[in-house]
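Beneath this line is the structure, given in structure tokens, with notes to follow.
What you see is the complex with one protein chain gone and the rest in place.
Then we have subunit A:
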Amino acid sequence: MDRKRVGELSEGRKMIGIETQGASSKILTLVNQLNVQLEQEPKYQPRISGLKAIESAHENGIRMTVRLREFEVKDLLSLSQFFGFSTDAFVLAVSLLDRFLGLMKVQPKHLCCVGLCCFYLAVKATEEEHSVPLASDLIRISQCRFTVSDMMRMENIILEKLRCRVRGPTVLDFLRLYHKLILNCSSSERKKMLNLERLESQLKACNCRFVFSKTKGSILALSIIALEVQTQKLHELTETIENLQQHSKISDHDLFHWRDRVAECLAEYSSSRCSRPSSKKLMWIVSRRTSGQLHSYHRITPLPTIPETATYTE
């Protein structure tokens, strides 16, 4: 090993506080990956000024608002669940959508098309070829009213505006990476309780909320993990979290602030309150035969009631 490598090795050790010698090269790889992602991250962030404009917009049918964006993301989540896509597709779709909305003034009537195109781009980037549905199927299932060619045109516009930066480090990538690092660095037996699937669902819930688009993916990912560690009382992992926090250059203020926001969001998500009515009323199309048979019994004009204990008179 040359000196530079040794230096890096010790750097890595110092940063993360490993205890087991043997895992060091693996950890080193992960740390390198983390560094790369942290460096790339700013290029894939939505423009804050654009997001702020959405936040302050009024509901007048012309401007994009927070409510509209949140409904659209919910629709994309439903589609993602329905088609059985991985969390990557959904998270990437939201990232593309937020980035685009941060750059361009989108009219509410085009939001459906923009959202679906972002979704389609994300699916094509993350899913295997045979899982990618036809564009026409997507449009039909989501009950949108534009054509495939509209969608193709919109796709080009999006790619152009985002300068073809489709696949970057997303909040999900950070979440997985942090999770791996914690599992590798900590010697605690209870670290397995930090369940990645659970964290991913929590992340999906957060993605639905516009407020989290304003922060960096790395901060959000670590906040989610920090909250889970707190909830599950895995105190032995706190030191590792702190190390990761330092390495990612996340301030205490940011971490605590966003951890609390995540807590609020998750509390609301698991409450029994339903989020209906949604902005788009679902269309229930049934076949002619079935529609003809609905409520058949209402078509009988009943005979006049005969009281049980009295005679009937006209």
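One rule holds in what follows: a contact is a pair of C-beta atoms (placed from the backbone, for glycine too) under 8 Å apart; a residue touches a chain by one contact, two chains touch by 3 or more; residues count from 1.
In this text, contacts and distances are computed from a predicted model.
Participant: Given the options "Serine/threonine protein phosphatase 2A regulatory subunit", "AP-2 complex subunit alpha", "Cupredoxin" or "Golgin subfamily A member 7/ERF4 domain-containing protein", which would UniProt use as the protein name of the unshown chain?
Facilitator: So the chain that does not appear here would be "Serine/threonine protein phosphatase 2A regulatory subunit", according to UniProt.
Participant: One chain is left out of this view; which of A:M64, A:L101, A:A205 or A:L220 touches it in the full complex?
Facilitator: A:A205
Participant: For subunit A, enumerate the residues touching the unshown chain of the complex.
Facilitator: With respect to the unshown chain, the touching residues of subunit A are 74-75, 77-78, 81-82, 84, 140-141, 143, 197, 201, 204-205, 269-270, 272, 274-276, 278, 282-287, 289-290, 293-297, 299-300, 302-309, 311-314.
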